[in-house]
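Removed from the display is one protein chain of the complex; every other protein chain stays in position.
Order as written gives the chain letters A, B and C; numbering starts at 1 within each chain.
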Amino acid sequence: MTETKPRLRAAPLWTTSGPWLNTPKGEPLALADLRGRVVVALGFQMLCPGCVGHALPQLARVRRAFHPARVAVVGLHTVFEHHAANTPETLAAFAHEYRLDFPIGIDATDPRGGRTPVTMAAYAMQGTPTLLLIDAEGRLRRQNFGHVEDIALGAEIALLVAEAGGAPAGPSDVAASAAAHGRCAIP
Amino acid sequence: MTETKPRLRAAPLWTTSGPWLNTPKGEPLALADLRGRVVVALGFQMLCPGCVGHALPQLARVRRAFHPARVAVVGLHTVFEHHAANTPETLAAFAHEYRLDFPIGIDATDPRGGRTPVTMAAYAMQGTPTLLLIDAEGRLRRQNFGHVEDIALGAEIALLVAEAGGAPAGPSDVAASAAAHGRCAIP
Amino acid sequence: MTETKPRLRAAPLWTTSGPWLNTPKGEPLALADLRGRVVVALGFQMLCPGCVGHALPQLARVRRAFHPARVAVVGLHTVFEHHAANTPETLAAFAHEYRLDFPIGIDATDPRGGRTPVTMAAYAMQGTPTLLLIDAEGRLRRQNFGHVEDIALGAEIALLVAEAGGAPAGPSDVAASAAAHGRCAIP
Partner (left out) sequence: MTETKPRLRAAPLWTTSGPWLNTPKGEPLALADLRGRVVVALGFQMLCPGCVGHALPQLARVRRAFHPARVAVVGLHTVFEHHAANTPETLAAFAHEYRLDFPIGIDATDPRGGRTPVTMAAYAMQGTPTLLLIDAEGRLRRQNFGHVEDIALGAEIALLVAEAGGAPAGPSDVAASAAAHGRCAIP
């Protein structure tokens, strides 16, 4: 198994334009800055119903379930349609209203004038939402267009975290939220 | 970390009465029979709304996400109220209608006449639903009364699977279901 | 329009066995007792997932939305499968756990030994859940097998209530619940 790992491809760098949301002074966040942590990145568009209804809320659940020292969550606004509608001002208002508080960068416009932005093309994304799982050494381990079930996503992230830790991380690293809702208690 | 493991308590045995559902000829399934696999067991009651609405559907998602050679799913019908209503016939009909096709045993009645059945008492369960995670060596690693988020549960199961495998299991062991629903595709 | 109404068929009587749930002393409730009120009756089985997951919660919403002096809600336990599992004790426990507090009668067993109970046969119900709308004069106005959208159901009930009132009932008869959840308020 170990000999297959060197063949994993490094995740393409992302190329963004303008300031980021939710970083100090809007400084861009580079993939290299996150080395040592598992990265869960989402290519999304704020006008994509599947992103708003499913993928972005799932990203919030990822943040709740994993410690930020182990797992970094990143949004990439990969706009390939309705370019005029997707201004930075609108994205900032969207992020504010939907309480998105993780770093979000704006995928850079194709310098040759195409509709598909640079990072989206570098990953050959088919559309939005696209989820990227990048391991602690910066290698792309999964790319997924569309919905992924929470239980499978939690499993994959945990294995990448364990892999990065040398010794596997114990379950105590993982937050489990037990809700009183719907329980039948012995009186 | 390795030195702490021997101190983990072995999961109590479960004690059931009568035939099981979904085992060959209704033969009881013992915890020892599952050694080598991670066990996800659920203490439930068929008349507990939180079990029916949340915990049992989650168990079905666990089955979909993990390979049965790695993860065994078990139901324990731990009745502590409405004993007269919870007949084996009703449980069988319930399991049939809700398409529960994993092994289900009926927790044995307290021989001293108490309301709490034997396995429920052995685990000191507070009520239903109660989720048990037992590692491949038969040690109880988590016990949870009430709802657990899918993403955290998937993470915990995956780590126990990895732990059992010597080398960590790769993400390829985990089924990811990507649905076309709600995607915005590049035309 | 008025001349077509006399041709509407009277709703078949229902025939139940044993005491009712949620009536004084378990006295049976006859359709004639409800004359003057619109009746929303549900043929259900406690082991039918669609009844538990959708139709019974909808019935609770009907009760919240309409005044009990105008609209009566009734459950009919119409068992056509798993007869041995559906004991009165189990139904009582089910109703208790699911907080069903409207009158529920048990459809009488076919005296000729068939699987379909008497009321279910009288209405030629195809299965469960089956919703019956009966007007204030005891005439069957709608019979529906499966899910009905809340908005259409609310509309139909309201029209039957208005019809019964001589002058149409005003919107003030209808409870509207506005929740603060998800509102964006002017600061």
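Operating definition for what follows: contacts are C-beta pairs under 8 Å (C-beta built on N, C-alpha and C of every residue); 3 or more make two chains touch, one makes a residue touch a chain.
These numbers were taken from a predicted model, which means no experiment stands behind them.
Taking every chain of the complex into account, the omitted one touches A, C. From the options C:Pro28, C:Pro88 or C:Gly127, the residue with contact to the chain not on display is C:Gly127.
Screening C:Phe66, C:Phe94 or C:Tyr123 for touch with the missing chain picks out C:Phe66. In the full complex, the hidden chain is touched by subunit C at residues 1-2, 45, 48-51, 53-54, 58, 61-62, 64-66, 80-81, 115-116, 125-129, 133, 141-142, 144-160, 162-163, 167-171, 174-186. Residue-level contact of subunit A with the missing chain is found at 47-49, 52-53, 81-82, 84-87, 89-90, 92-94, 96-98.
In this section, only the chains that are shown with their structure count from here on.
If each chain is drawn as a node and touching chains are joined, the picture is a simple open line.
When every chain is reduced to the mean of its CA atoms, the largest separation from subunit B belongs to C. Subunit B and subunit C have Cα centroids separated by 36 Å.
We define each chain's centre as the mean of its Cα atoms; on that basis subunit A and subunit C are separated by 47 Å.
Contact of a single residue of subunit C with at least two other chains is seen at positions 97.
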